[in-house]
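Every protein chain of the complex appears in place save one, which is left out.
Moving on to chain A:
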C-alpha cells in the first residue's frame, strides 16, 4: 500500500509542555484511520498539525509524497470537517461550499459543477440557498462535509464531527460517512473519543495517550489483542475486568490471584512462554460465559450478583467473588436478580495478561 500521509518524528511543544513527542505514522492510500483517545491525549492536536493549523516544533509531514511541513493549510490538498461545523453564518450553504473554490480562483462554471456534485452526493441540494442558522444539526454537518468534498482533496480530516449531534443522528451520519468513504476511497483521518465510532469506521485505529501512539492496529486486533493495559481498559464497554496477581511460569503456567488460581493453558504469550512475575489478568465481560456453558469452562468463578443492568439485547451484571468485583455480559433473556449466586467461566485463550510494571501485553 502506497503511503498517502507519512509523519516523521513529529513533535510539538508549547513552551515546556510537550504535546506531541517524536511521533511517527504512516497512513496508506485510501485508508480510514481513526485517532482515538480521551481528551487531552493530543489527537486533535495531531490532526491540526497535519492540517497545518498549528506550527510544529520538529519533524516532517508528507501528504501524497510531497513534503508539506511548511505549507499553508490550503496548499496541502486537504479538506477538513470540524466538531462545531464551523459554517460561515452569513453565507448560504452554497456560499459556504464555494468559498474555498473562489479563494482558489477557479472559474465560475467549474465551481458550480463541483458544488452541485457535492450537494448531490450528500443530498443537500434543496438546502443550497439556505443559511446555516436555518438548518438542523445533521444538515449542518452534512454541509460542512460538503465544504470539504468540493475541494477535491486527497485527504479528509474529521475533528470529532459527530460529537455535537444526538445519538440517533450520530448513528445515521456515521453510516453515511462510512458509505462516503467507500464511494470516494479518499484517505481519511478521523479524530474521536467515541470507541463505537472508532471501531465501526476505522481500517486502523491509533490509540493515543500523552502525545504518543500506544497501539496502531485494526479494530479487531485492538479489541482482541490490546498491546497494553491502558488500551485494554479504554476499549470495550463495560470495561475489561482485571485481576491483580502474579504468574507462575513453567509447564502448566498459572495465574495466581486472591482466592483463585487460573490455569493459563491456551493463552498465546507474546514471547512464546510464560515468565513468572507480578501481572494483571484481564477478561472482557462479554467473554465470560454463564449457566451450563460455565460448568464446562476451563476457569470457573462463583459470585453473588449485586447489580443488574438490563439493556434489552444483553443484561449486564456486576458480581462480587471473593474480594473481586467483575462485570459479566449475560443473555438479554437471562433472569437474574440481586443476591443470586451464579457461576461464570472463561477460557484463558480469550484473556489478556499484562506485565505489572510495564503494563505491556505478555
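We adopt the following convention: a residue touches a chain if its C-beta (ideal position, glycine included) is under 8 Å from a C-beta of that chain, and two chains touch if they have at least 3 such contacts; residues count from 1.
Operating definition for what follows: contacts and distances are computed from a predicted model.
Undergrad: Which name from "Cytochrome c oxidase subunit 3", "Glucose/mannose transport system permease protein", "Glycosyltransferase" or "Beta-ketoacyl-[acyl-carrier-protein] synthase III" does UniProt give the chain that's left off?
TA: Hidden chain identified via UniProt as "Glucose/mannose transport system permease protein".
Undergrad: Decide which residue listed in A:20, A:33, A:63 or A:80 touches the omitted chain of the complex.
TA: If we include the chain that is not displayed, A:80 is the one touching it.
Undergrad: Decide which residue listed in A:30, A:64 or A:100 touches the omitted chain of the complex.
TA: A:100
Undergrad: In the whole complex, not just what's shown, which of A:35, A:51 or A:240 touches the removed chain?
TA: Result: among the candidates, A:51 touches the missing chain.
Undergrad: List the residues of chain A that touch the chain left out of this view.
TA: These residues touch the chain not displayed: 48, 51-53, 72-75, 78-80, 82-90, 99-100, 103-104, 132-133, 147, 151, 159.
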